[in-house]
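As you look at this complex, bear in mind that one protein chain is not there, while each of the others sits in place.
In this document, chain identifiers A and B correspond to the written order of the chains, with residue numbering beginning at 1 in each.
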Amino acid sequence: MEKLTFILIVLPFLSAIFCYITPYRKLRSSIVMATAFLLIMSSLMLIRITPFSFSPITVIGADIHHIVLILDFLILFLIFYFGIKHHNLLIIIFAILQIVLLGYLEYFMIKEQTVSPIFYCDYLSLIMILIISIVGSIICIQSIPYMKNHEEHLELRISREPRFFGVMLLFLGAMNGLVLSNDLLFLYFFFEITTLCSFLLIGHDNTERTIRNAVRALWMNSLGGALFIIALVILNSQIGALDMQKIIHTPKAGLWFLPIALLCFAAFTKSAQFPFQSWLLGAMVAPTPVSALLHSSTMVKIGVYLVLRLGPAIQGTFLTHCVAIFGAFTFLAAAALAVGQSNGKKVLAYSTISNLGLIFACAGINSSAAITAGILLIIFHAITKALLFLCVGVIEQHIESRDIEDMRGLYSKMPVTALITVIGVITMIMPPFGLLLGKWMAIEAASRNIFVIIILALGSALTVMYWARWAGILMSDPFAGKFKTEKQPILTWVSLVSLCLGATLLSMISPWLYSRMIIPTFNEKYLQSYTVTRGILENPSGSFAVIPLSILALIGFIVSVLAVRKALRARVVPPYLSGVQLSEPGTFLGPMNQPVKAEAKNYYLSSIFGEQRLTIWVNLAATVLITMLIGGAL
Amino acid sequence: MSMSMQILLVALGVVAGPLIGGLIGGLDRIITARFQSRVGPPILQPFYDVNKLLAKEYIVVNAWQAFCAYSYLAASMISVALFFLQSDMLVIYFVQAVGAIFLVVGALSSTSPYSQVGAHRELLQMLAYEPLLVLVIIGIYIETGSFKISAVYSWDKPLLLKLPFLFVALGFALTIKLRKSPFDLSTSHHAHQELVKGVTTDYSGPFLGLIEIAHWYDVALFLCFCSLFWATNIAGMIILISITYFLEILIDNVSARMTWRWMLGNVWAIGLTLSLVNLIWLYQR
Partner (left out) sequence: MFKKLIKNSRMKSPWLLHFDCGSCNGCDIEVLACLTPVYDVERFGIINVGNPMHADLFLVTGTVNSRNSMVLRNLYDQMPNPKVVVAIGSCGLSGGIFREAYNVVGGVDKIIPVDVYVPGCPAKPEAIIDGVVAGLQKYGRIVN
């Protein structure tokens, strides 16, 4: 197990350094692909030895605690330097605060290193590692042709790719380390690495706009880090150890709730919940693989992972109810904001925030059905959102726009990518796929909580609206005749198709996933929620027949595809334009006998759901809810 | 339930769904005609219509429409079959929503502005009724303790007595789903046009026939949902559905089509308030 952990955490760090110093593109790409392969293999091999825990003493010959401490301070000083370089007072304040508190914690509070074990892997960590390693590696693989194209497009003479791949690989290692950490100081260290990576990657293109957004991300994430370290100081003084498992199992006394509430608050900033969503929206200026990896599949999942870990500790308290309502509110508000957006990446960003809010709501409701729902949502959201971001990246490079209106009729220009995007959208909102299974479970779990359930019902309806219109628009060009595929680099096809297959096939084996991997994550406090018989998840109050519905969906799909093949031989007529259509498709005879192109645009309902209109109110409401959360913990 | 029983129920659902939907559609047209001092078509008229449509020439605007029409039909069929299997109501709701989404996606695949605007109005209609439907299902769960329909049938008191406001909310959803005024924005039956035929403008021939059959399945499903509110007694069930449907036809004939803002505002304001009141009442017990 030590070897596997080394491969998962330290190898990417080493590969990152290699990538950074290598000037040859092909060598760099091979290093990335080799690292990706090793990560996928080791994460799969981890399945057999889970659960496990251990405490390494040294890594590469040096005492592990010293290395982590030195690197931690290094990172904080780097953040401080960036704060000064970009003249941002908030970053400077938060960096100084964290340096001071970390020093205080290390040298005055901790007498001996008694955290044991340092690394703890149960099934929740395993699931996160599988997601990070597999989905993350696929994204890194796709970013090889993407960045090549990106730099050709920007006509860069000196390639910035070494920096890009170095930071991406560094990030993967840090994420793996974070979910394996039991020692909260280690977790904090990896947390800060991810903050730094996010800053470096958002500002990758080094233009004024990207730097501005990167700085905003840095100060908001640093706020999260500062809250984290404050929580650690309070925890240390209350409990005397910074051991996650111990914290979860100690009896609650004194100021115990306050640091947990602060950790939840830090989780909210990391997961870009309201009112801190602007950093995630601003981060969309980064190259799309960054958005796919950091800002939808992995980094923003740190927040939900943290709250899910703390779940058993806060079961039944006021704090957990606050988290549930806050999460549900974010789900609704982000869905409403997504309805008013026409920028494709912003729709995906708001959808990410929305789904994270739903997972927070599940974590807050804190019953075993709800936590199961949360874990299922994490898995399937990561895969599907990564797929959609990669598709949008490929589309954006081809049509040079990320606006949904410009993707109208994309099928005629990029048939396979359009179809994969439509499949991605279908796996987001339809049964029998995993995201809907999670949503169903979440609604059933939340049904005793009247506020949460009304909010979830409204949010779920809004979700359908913005996805369905996007999926419809992509196929909007009338087609008939032979099906042609477009040319894309082989690595792009490999990543898109593997994620697509992963999303669909994994949904079909979700009952097995539930019984093998999710049930073991629960401890004694939770009762088992569902039984699995012949592919049907069932409990006394509800049932979801995953395998039967999947089979029926497959049959329906095959029948529909055969129908399309028959329809390709049908007589094609132009769409109805009151009889004045001309031979050129989509045009009609207008006034003065001039041809006029018929245009239609989507309803964005910006007078109700527009970003400018809603954001202020949403931020206000979110601030009130967070205040209630912290205040209730005092 | 044994396997053979399940297969029998599924077959019953698949066959009975369009029969119920079609006959009620025919009855609907006759009663509407009588309201308008006309005689009206024979009761089997919807079946003649669909037969004729299925036998027409295959013409398409976009071959993708074929996929969407068949998927809509498949989803509606599966949702009715699940109802007859007395399965989980929330799953039935989500499966039915799949069909509705495919109808919209198929309409968006044509570039005609009538189709496009009709598709968006259909999305807004779905936005209006979906939360109410979820809340009705939640209300039934609170009362009977289970999401499964089998629990409703084993409940000894009629649900209408405890969930009257939720029944009104379901009535809103039913009106929108049946495409009755004032909520017939996206497409309406037969001669009441605004956007030519809205969502179904560019569907024709066999695909239009399939959409019509899928619509019958949806009508059957929603009326079955209404019937759950008096599940203790067959006579009571029939009386409840008859009164409800008669009121729907009445409302259709006396009201005019309204705008989507009016629909969204009113359906959410009234529907959500009534649902909230009823749910609070249920929680208090």
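Assume a contact is a pair of C-beta atoms (placed from the backbone, for glycine too) under 8 Å apart; a residue touches a chain by one contact, two chains touch by 3 or more.
Quantities reported herein were computed from a predicted structural model and do not represent experimental measurements.
The hidden chain makes contact, of the residues B:202, B:218 or B:252, with B:202. Among A:74, A:89, A:554 or A:580, only A:580 touches the chain that is left out of the view. Shown as candidates are B:8, B:55, B:239 or B:254; the residue that touches the absent chain is B:55. Of the residues in chain A, those that touch the hidden partner chain are 571, 573-574, 576, 578-581, 589.
Those residues of chain B that touch the chain absent from the view are 29, 33, 36-42, 45, 47-49, 51-52, 55-59, 190-191, 193, 196-197, 200-205, 208.
One rule holds in what follows: only the chains that are shown with their structure count from here on.
Between the Cα centres of chain A and chain B there is a gap of 36 Å.
Taken in their complex, chain A has these residues touching chain B: 409, 411, 429-431, 436, 440, 443-444, 447-448, 450, 453-454, 456-458, 460-462, 464-465, 468-469, 471-473, 475-480, 540-545, 549, 552, 555-557, 559-561, 563-564, 566-578, 585-586, 598-600, 602-603.
Contact residues on chain B toward chain A in their complex (touch as defined above): 57-71, 74-75, 78, 87-88, 90-91, 94-95, 97-98, 101, 104-117, 119-120, 123-124, 126-127, 130-131, 134-135, 138, 141-142, 145-148, 151, 196, 201-202, 272, 275-276, 279-280, 283.
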